[in-house]
Each structure stands twice: as C-alpha cells, then as structure tokens.
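As you look at this complex, bear in mind that one protein chain is not there, while each of the others sits in place.
Chain lettering (A and B) follows the sequence in which the chains are written, and residue indices restart at 1 in each chain.
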Amino acid sequence: MTAYIIRRLLQMIPTMLGVVLLLFVLFNWVGGDPAYILAGKNTGEAQIANIRHQLGIDRPAYVQIGIFIKQIVTADFGASWSTNEPVSDILKTRLGPSLTVMVPLMVLGTLLAIALSLIVARFRGSLTDRMVMVACTVGMSISILVYIIVFQYVFAYRLGWFPVQGWGDSLWKNLTTFAALPILIGLCVGLAPDLRLFRSFMLDEIDQDYVRTARAKGLSEARILWIHVLRNASIPIVTYVMAALPGLLVGAFLIERFFSIPGIGREVLLAVERSDFPVIKAITVYVAAATMLANLAADLIYKAVDPRVELK
Amino acid sequence: MVHYCVAKLTGKEKGLQKRLYSGGLKRGVALWFIAASALSCFSTAALSQDASKTAPLKVLRMAFSTAETGFDPPRVSDLYSNTINEAIFERLLTYDYLARPARLAPMTAVALPEITDGGKTYTFRLRHGIFFTPDPAFGGKPRELTAADYVYSFKRVLDPKIRSPWAFLLEGRIIGLDALAEAAKKTGKFDYDTEIEGLKASDRYTLQVRLSEPDYNFNYVAAHTPFSAMAREVVEKYGEDTMAHPIGTGPYVLKQWTRGARIVLEKNPDYRGMIWNFAASEEGDAELISEMQGKRLPLIDRVEISIIEEEQSAWLAFDRKELDFSGVGTFREKVFDEKGELKPEWRAQGVKLMRAIDPEVTYTFFNFRDPIVGGFEKEKLALRRAIIMAYNRDEEIDVIRKGQAIPATMPIPVGVVGHDPRYQPLNTYNPALANQLLDAFGFKKGKDGFRTMPNGAPLLLKYATGTTALERQFNELWKKAMDSISVRIAFQPGKFADLIKASMACQLQMWGSAWTADYPDGDNFMQLLYGPNIGQNNHGCYESKAFDAFYEASLKLPDSPERNRLFLEMTRQMEVDGAWVLGVSRERNMLIRPWVIGYKKHPILSATWIYLDIDPAKKP
Partner (left out) sequence: MTEAISSLSSTAISETHGDGKRRGFWSLACQRFRDDGVGMASLIIVAAFFVVVLLSMSGMAASGWNKEVAIHDAPPDLWGLLKPAAPTAMKSLAQRVEEETKNAAQAQSKEALPPLTVTDPLAETLQALNASEETSTAKKEKRASLPFGGDRWGRDVLSKTIKGTQTSVIVGLSAALLATFLGTLLGALAGYYGGRTDDALNWFYSVFSAIPYLLLILAVAAVLQQRGVTTVILILGLTGWAGVFRLIRAEYIKHRGRDYVQAAHAFGVPDRRILFFHILPNVSHVVLVNISILAVGFIKAEVILSFLGFGVKVDEVSWGSMLNDAQSELILGRWWELVAAGGAMALLVTAFSLLTDAMRDALDPKIQRTS
C-alpha cells in the first residue's frame, strides 16, 4: 500500500513537469507581454526594458522554467506582477468564497442526486422515471448564462428573495444570503448530469445477485435500496465526486462574475486579462496538484471499500 | 433636480508642455470600450443596515466596473486605484470642488507655491501639524508630515524598482534627479539619502523644487495623485507589499481590501478636518452650497466599494437600493422618458440625475505606415476619407451609446480650451459620396463584389479589437459601414497589452481609442497626432509636416485666439489627411439616491465622496 502510494506520488512528478512546460509555452511565449500592461499607455523602449528586467522575463527560457520549478518546490510563487500582492495571499482570500459556494453546492447536489437516483432507479422504466429524467434533461439543457440572467432578474430583483449581488465578511451571512442563489443555479445546471450518472450506478447494483438474495430473504425494498444498493453504489459516486472537486474551483467563474463573488474563477479571468503570470502559474499548479491527489485519494478509497480492486 | 454641468474647462490654465495625464487612470481605462459604460467610476452607494441607533453610521456604497490594482500611488495608473489613493494620500495641491473651469487649490501646502527664477524654482510651504495615520512603522509615535516626505515621494517615482508609469512626468525636468535614477539602474539600489539640487527640504515645512527648464505647469504635477506624500518608514517596512498598506494623511484609511472584489474605506479619525467652503461657479451650485456650506469634512463614515463587472448586476443592485450611485449606460429606457428627461417613477423616489459631458474624444486611427491605408498619396487620402464618410456615427450614438454622447467635431472635445463649436467638419457621413470617391480613384469592385486597390491588389482592412460585448457592437457597425462601400474588413482580436504593443510599433492598421483630458487644454489632445510622438501616444503614426508645423507653433503661444486658430488649422489638416475617424464625447449620466447630498461631477477629481454627506432622514 505504502509502496503504491509512493509510486503514485512519484508518477506525479513527470505530469507536473508537463504542466509546467505546457503552461510556460502557452502563456510565456504566446501570451501577452505583461510589461506593456504595467507600463501604461505612455511608455518607451527603456521603460519596457526596465520592466521586463524587473519581472525576469528577459532571461532565457530555461532559466525561467528553472525558477518556475523552484517556485513549485518551495510553494512560493512570489508576488503578482500587477498588484505586488503575494500570490499565496491572493489564493488564500479567493479560496474561501469559492468554497463557500462550491462545497454546499457539491454536498447538496450529491445528496439530492443520490436520493433522486435511488427513487428513479426503484421505479426504473416507469412514468416517474421517465418524467424525472426528462425534466432533469430539460433543466440541464438551458444555458447557465440564461439561468444566471433570468434568476438574477426574477428571484433577486423582481421577487427580492435574494440580494442581486454581493459578498460579506461573515461565513454564515455569505452562505445563507449571498451564496444561496448561486447555489440554486448551480443545482439547476449540475443536478441532471449527476442524476443521470448516479442512476446508472444504481441500476448496475440493482441487477446484482445480492439484491435478489436480499429480496428473497424478504427485506423491504426501501431497506435494500437505501442500505445495500446505496452502500455499493457509493464507491463510484465517491470516486466521481472526488475527481470533480478540483475542477469546480475554477469552473464557477460565470456565477462569480455576475454575483460579484471574490472567488478563484474570477481571479483567473483577471489574471489572464492582465497576463499576471505568477497568479496563473500558482492557480494552475495548485489545481493540477489537487486534481492528481484527488485521483489518488479516489483510487485509495476505492481500494479501501472494495478489496477486490487491484491497485496497479 | 436635473443639472447640466457641461464641463467647461476653458480657462487660463495652459496645459503642460508635455503630456500630463491626470489619469493614466483615464488612459488605461481610456479605450472607449471600457469607459463607455457609464457605470464606471461612481456607480453606487447605499446605506448600512447595521447602523447603531444612537449614531447612525453614514455608509456610502459604490461600485467600480473594473478591478483596481493597488494603493501605492506612483505604481498604479488605473482610474479606480487612483480614486482610492486620492482619498487616502494627500498632494501638495488639489482642485477646487465647485470651480469650473477646474482650478487648483492648496492641499497640504499653505497656498499655491511661489514661482521664482523665471518659472524654474517652485517653493511650497507646508501646513504645520499634519500627521500620518498611526502605523507600527512609526514605532508608536505620532509622525508629522514634512517637506522631506515629498522629497522622498518625488524621488521614488524615478526609482527603477518602482517602475512607475508616471516617471515621464519628472524625467528630464528636476535638476539632479535623472542622475540619481541612472546611478540606481547601474547599482540596482536607489540612493534616497543623496541630496540633490532639484528637490530640497530647505526647512521642515518648506519644499523647494528646481527645474532644469522654465515651466509654469509644474503645479499640475504637484496636484496629481501619483505624487502624493508617502512615509519612507512605511514603504521600507512593507517593501514589495506597500500596495496593500497605504498609510497617508488624507481623510480616509483603507479598512479592508479583497483584491478585485471589495474595498472598504473608513473615515480617518486622526484627520485634521476641513471645512466645506466653496464658491458657486455654475447654475445649480447654490443648492449644493446651501446644503453643505460650513460642514466639517469628511462626513461619510464608511465607503464600501464593490467591484461589479457585469453591467446588469450593478444596475439591478442600484434599482434594489443595494447601491446608491449608478450610471445609466445601457438602461436608457429605464431612466428617461420620451423627452429625454428623468422618468416620473425615479423622481417620485427622489432620485437625482446629474449630467455632464466628459472632456474626452473617441477616435479610430489609421496607421500611416501601413501599406494599405497609410501614406499621403491622393488615392490613399481618398481611401481613408471614404472610410470616414462611410462610418455612421449617428447610429453609433443612437444604438451603441444609447443616445448618451455627442458627435466630436474636432480632436479637441467640448469644454476644453481650443474647441470651437463653429467648426464644420469636412468628412461628414455620406456613403454615396464615399462610393463615388472610391470609384473616382480606381478602387474597382472585383468579382466577389468587394473593391480592390487601384493597382488590382487586394484591399482588406484589419481593425484591431478586444473581446468585450461592447466592442462586438462596434465591430458590427464597422462591418456595416464597410459593406456600404464594398470594402472588405476583418477584425483582429487581441488582448489590450498586445494591441498597445503593436500600435506603439506602428503595426496596427486601425484601432478605436479614447482620450480623456488630463488637463483642460487642446494641447493634451493635439499631441496625439504630433509626429515626434510616434512610439508614444501617436498610435496612428501620423506624421504630417504641415500638422507638426502648426503644432510646434502652438507650443510657443499662450492661450490666445491665435493659438485657437492654429488648433483649427491642425483639425482641418488632420481631416484633409483623413488621420482619424472622429467619434464622440460621452455624456455621463449619474443617478443618485436622495439621501446622498452634495454631489457634483468633477472633471479631474474622482474621490468626490470626501465632499459628500448623507441625510439619514431621507433614508427609507
């Protein structure tokens, strides 16, 4: 087990190197020149050269990549080029709001999807199943942009159930007032795909022998579903949820922009707009690391729950 | 209450000989796409819900439409960061709140400086007893503002490590300063301890600035936010992180900052205070004066600024009273009735409308070094002028600007010295004539229905553009215009930084831009077309001997009818050459909730909440 974990961790090194390389090629070579943003409109060659020197982007590529790798190893990405704020501070302040929206969304979404998928799996093929699936598909088919525009207008502005936008300092207030509508929108968009996937997990389990055995023993259908089927189906569900987590951090940028939530996604857009490479680097590296670790964790959980799984 | 305050900045204040931007703020933001949303600077404010019963906190809630960068004055050049810095730090001089044309007034100086030695020596005398906000950097002792702080702060602008976008305002002007900067480039460390002849604290409260050339406009620099007083201890303590630790002497302090999302300022308890005492200069000022005269400033306890990038989010927030200020922008129909006046439902709420035309001009330049649109041959003049004549500016105003703009007739906008309303533009909208002109010069239509160059080479315009929805609207309009004269046009997308880079190198064929007055003088606009400014602000790389001769002649003259005539000549010359497609000057319409008192748009100052009050009785 330990050997397996160590091997998996070692495998992350070449992947991370690949991320570094790809990132460097995409943003340093073809991305905008940050010197021109920092210099403003009235500038000359000397000023540009000075800024490029200060940022270190006049050095050979291999030196810059070397510095980048050193930054990853020391987990110190320096300061933002445009604001001089330490990148670690930026991430710290951005992470909270993103998580405040994403964690409840993830938890609620997963629980709802599990409950609904059990119900539709129970009545598989029935009208209920069909109706729920069709309704969910319709919900999923509407563009998130439309959801945001319409929900903000109707629920926040017209009906006044939520604030139109904003973010406060207290976690509780953020969670109950400011994050509520974004979470609702997230559910509308994200519930259907989860439900469809979980339904197939449930169906896989329902066809298994142990379910038949349980039925034969006269266990109630509810008990079979909520205890036996759910326990077994939870493995792929947990795996799926774990794998989806890191990507969500950056993914909510539309919601963050419209509802003025100071999260990571908005920061990414800002950083790309300003060619703020330290911020881009840090976010990418952390998300990449989180993705790989989440994958590893998912595999380990898989193994822990189901000993038949062979770890390669 | 509806005022017009067309910003008449006419007056004797002749601009700086070189470019002085009261806002690089305005420049970064200058490109029309960003600034077009009237929701920009002062969007909004609202009242705090958690005000205690005994002494209700006066809270102003506003929104910025673009993220700020930080609060180290010489380092930042965007409108929003500068706005905050304006409230936290203090300059030697500032502007009178009500006076139009904008007039300089002392801030930390006792009075305007003595200018001696034929415009080469400026002597500023500071007020006594101005203290910095307490900070651990001061070791627990009160720290008085002295002339040495300005010496330090001015020197810092040229420190290569600071890479200040404002360095050009001091470069080559102050005796001895450039040598220090040169030495710093070599050693890597700026020597702040070496005394130089040009910047001296001759005693604790006296600052003497000596310039290498006579210049009667240095006062504009002294009133410019990037040249605020900073304490050396603070800068040295926080080093690279000074952006997040603004410690000044001004009326507000930074309480909370979530970058790109939320800025909270609070009244500086140690601020010396100032009495609202301004004289009327325009119709409508009397009401402000009756409401505000004699009050001790600042009155607003807390300013909460949210960064709201999406226009509809900001508008809905204002409409829901989550914010107290809003521009009108896209939402014209919500605000105005058929006559163009404030709708009754707003008046019923007591909402006030404040109107002002910005001292700015939008334009699209042609690159004169471009093989297709560049050059001074007759056929090229014809091509450019046909393009100008095909562009439907009235439709731009109606559809894109939502009626909130006036057409620009000269490079110098309304309200700026040198603008002449009698001037009749040459290249007016006339697509039929444009077509004839192109026909006459042999731009024949090819098989595909689009025109070619007279020699048969393909004719393809490349218009640089960003990626916002607003720019897309402009592109649609341009596409229509060029279709009407059968000229092919493609849009070349890029990030702002890339486009700036390319335009400075004369590599963009066409690009839309905007310029806001940094100081209220025509020179500030005409320099955009001056040949030697290629590589700097002259992005069209327009180099006309005739124009340059007029421009150089105008530099030698004070504000006079003779100089105004030269401005007209320059305008005509650039029209004849077809240098720019002139755009518009935008109108800022600001809606203000009834409990906000004392607002008047200032052409230069932007942190106007310093001068405002809130009347809790008018709160709902």
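Simple rule for what comes next: a contact is a pair of C-beta atoms (placed from the backbone, for glycine too) under 8 Å apart; a residue touches a chain by one contact, two chains touch by 3 or more.
Remember, predicted model here, so these are calculated numbers, not experimental data.
Participant: Check each of A:V211, A:V250 or A:A298 against the chain that is not shown and name the one that touches it.
Facilitator: Selected residue, touching the omitted chain: A:V250.
Participant: Among B:A183, B:A432, B:A505 or B:L555, which one is in touch with the chain left out?
Facilitator: Here the residue in touch with the unshown chain is B:A432.
Participant: In the complete assembly, which of B:N82, B:T330, B:T362 or B:S486 touches the absent chain?
Facilitator: For the chain that is not drawn, the touching residue is B:T330.
Participant: For the chain left off this view, which of A:L26, A:A49 or A:L111 is in contact with it?
Facilitator: Only one of A:L26, A:A49 or A:L111 touches the chain omitted from view, namely A:L26.
Participant: Pick out the residues on subunit B that sit against the missing chain.
Facilitator: 4, 6, 311-312, 315-316, 330-334, 336-340, 355, 357, 378, 381-382, 385, 397-399, 401, 403-407, 414, 420-424, 426, 430-433, 436-437, 440-441, 466-469, 471-473, 475-476, 478-480, 491, 493-495, 546, 561, 565, 568-569, 572-573, 576, 584, 587, 589
Participant: Can you name the residues of subunit A that touch the chain not displayed here?
Facilitator: Touch with the absent chain occurs at residues 14-16, 18-19, 22-23, 26-27, 30-32, 124-126, 130, 133-134, 137-138, 140-146, 149-150, 153, 157, 196, 203, 247, 249-251, 253-254, 265, 268-269, 272, 280, 283-284, 287-288, 291-292.
One rule holds in what follows: only the chains that are shown with their structure count from here on.
Participant: Touching subunit A in the complex: which residues of subunit B?
Facilitator: By the definition above, subunit B touches subunit A via 19, 21, 24, 27-28, 30, 67, 69-70, 72, 75, 77, 160-161, 163, 165, 167-168, 185, 240-244, 256, 258-262, 306-310, 312-314, 316-317, 319-320, 322, 494-498, 500-501, 504, 535-537.
Participant: Using the touch definition from the top, list the residues of subunit A that touch subunit B in their complex.
Facilitator: So the residues of subunit A in touch with subunit B come to 32-34, 36-45, 47, 50-51, 54, 79, 82-86, 90, 93, 97, 149, 152-153, 156-157, 160, 163-167, 169, 257-262, 266-267, 270, 273-275.
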